[in-house]
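Note that this complex is displayed minus one protein chain, with the remaining chains in position.
What follows is chain A.
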């Protein structure tokens, strides 16, 4: 059972990180590199300036660390038993840290865009992670009906 949980969490982490990375690249593309999301990441994980190292740490955290933390504290996260909803809530906490630690010298109006967009991206991360995790933890079909009775 334990390995099942760990595999599920990591699979969720892979999917979630892929979605988050894609969305951050899109943000980068769209704003024509005004936000420098990957420097934000580097600052967030504590290696300002070293974008590549920062990115590697980001992937490790997104794929392994956060999902395991998520699984460990899942019972305390509201909106259960739906892991996707819980994942989204969990990701909001991550986003607060990301937004505060990573904002660097962004200021003024672009901060609004940055905050809103990264918020959305983090929700997508947590939600995807939760969905995939839930999938590994015994089929979505029956549990779906369970949520419906909540």
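The definition used in the following text is that a contact is a pair of C-beta atoms (placed from the backbone, for glycine too) under 8 Å apart; a residue touches a chain by one contact, two chains touch by 3 or more; residues count from 1.
Note that contacts and distances are computed from a predicted model.
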The chain that is not shown, which UniProt protein name from "Sulfate adenylyltransferase subunit 2", "Aminotransferase", "Cbb3-type cytochrome c oxidase subunit I" or "AsnC family transcriptional regulator" does it carry?
"Cbb3-type cytochrome c oxidase subunit I"
So one chain is hidden, and I want to know which residue out of A:19, A:84, A:99 or A:132 touches that hidden chain in the complete assembly.
A:84
State which residues belonging to chain A touch the missing partner chain.
25, 28-32, 34, 82, 84-85, 108-110, 112-113, 116-117, 120, 127, 144-145, 147-148, 150
